[in-house]
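Shown here: the complex without one of its protein chains, the others still in place.
Right after this comes chain A.
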Amino acid sequence: RAEEEAVFSRRNAAVCFCFRDRKEWADLEPVPQDDGPNPVVKIAYSEKFSDVYDYFRALLKKDERSERAFALTAEAIELNAANYTVWHYRRVLLQALSKDLREEMRYITNIIEEQPKNYQVWHHRRMVVEWLGDPSEELEFIAQILSQDAKNYHAWQHRQWVIQEYKLWDKELAFVESLLEDDVRNNSAWNQRHFVISHTTGFSEPAVVERETQYCLNQIRKAPHNESVWNYLKGMLQDRGLSSQPGLLEKVLELKETHCSPYLLAFLFDCYEDALENGVPKDSLDQGCQETLEKALEICKLLAQEKDTIRKEYWQFLGRSLQDRYGGEVSPGDATPTAPASEPQQIS
């Protein structure tokens, strides 16, 4: 906040080399801010801001396509990089004046480094890359931005676009792995992993699934409390059925002893549920349906009452639903009464 105030003060310093004082701008009539016939609110703009934007509006009104207009857009952007109209105008000028797009790449690189969490700057960069037809700087640039914030949503969007558009898949899995080495809980990196694999080898090859499963289990051993890895594992396996992956259940049960977490328990529940749903033969489960159901219900109870109480509504719902579906022969035990999935009607 203090930093922002300092910037603000600097921009409004006593000496304002304003456009209205520059003789080469004397031909233009500045257009003051118009908030409508009767402004909804009274505004007091800073002097510098008014000056720049008054002249910006004047240029827009004339639709002037000139170097001075182009230069002014940079000043307007510096004052407010989220103003999408300024970016539009800058792009119009870039084309109308046949500006050097490499130079523009340098410009947008600097702006993004200063303000990496802004839609307009990334979209602008994309447009310039498209016009140039040259993505050669992108992966490195994005990697650099991600090194400052490995979860920058805009950066990841841009990265996915570049890779898909220009078919730059080759080294991406390695890149993802290096990020996961730095932070195994980086959800964006896990998402990217899924993105890369689904667009290259796909997930239908057993060898790929086996490799990925192993990778996940290794990461779980390193950091058991990790939502992303469990989401990834489940996401990868759920279509073919969690209980279809040979030996997985055993490994999860082993991990339960040493590397337990609410996510592991949830996954275990999903395995049991899948087994019930798909009528997996008894011997691969080493227990009957009844036992499977009981174990699954135990997990719900454990989570609801002890391991993940903040989500007890969800766990109780899962338990009830499973009970409803498969609980015909099983004695209710301490099962709670059936209630619908939707929220209660009365106001809590």
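Here is the rule we use: a contact is a pair of C-beta atoms (placed from the backbone, for glycine too) under 8 Å apart; a residue touches a chain by one contact, two chains touch by 3 or more; residues count from 1.
One rule holds for everything that comes next: contacts and distances are computed from a predicted model.
Participant: Consult the UniProt record of the chain that does not appear here and report its protein name from "Brix-domain-containing protein", "Serine/threonine-protein phosphatase 2A 55 kDa regulatory subunit B", "MTMR9 protein" or "Geranylgeranyl transferase type-2 subunit beta".
Facilitator: So the chain that does not appear here would be "Geranylgeranyl transferase type-2 subunit beta", according to UniProt.
Participant: Can you say which of A:N110, A:Q238, A:Q290 or A:Q305 touches the chain missing from this structure?
Facilitator: In the full complex, the listed residue that touches the missing chain is A:Q238.
Participant: Using the touch definition from the top, which of A:R68, A:H123 or A:K256 touches the missing chain?
Facilitator: Once the missing chain is taken into account, the touching residue is A:H123.
Participant: For review purposes, identify every residue of chain A that touches the missing chain, sorted by number.
Facilitator: For chain A, the residues touching the absent chain are 1, 4-5, 8, 12, 31, 33-41, 43-46, 49, 57, 60, 80, 82-85, 88, 91, 117, 119, 123, 127, 151, 153, 156-157, 160-161, 164, 185-188, 191-192, 194-195, 198-199, 222-228, 231-232, 234-236, 238-239, 261, 273, 310-311, 313-314, 317, 321, 325, 340-348.
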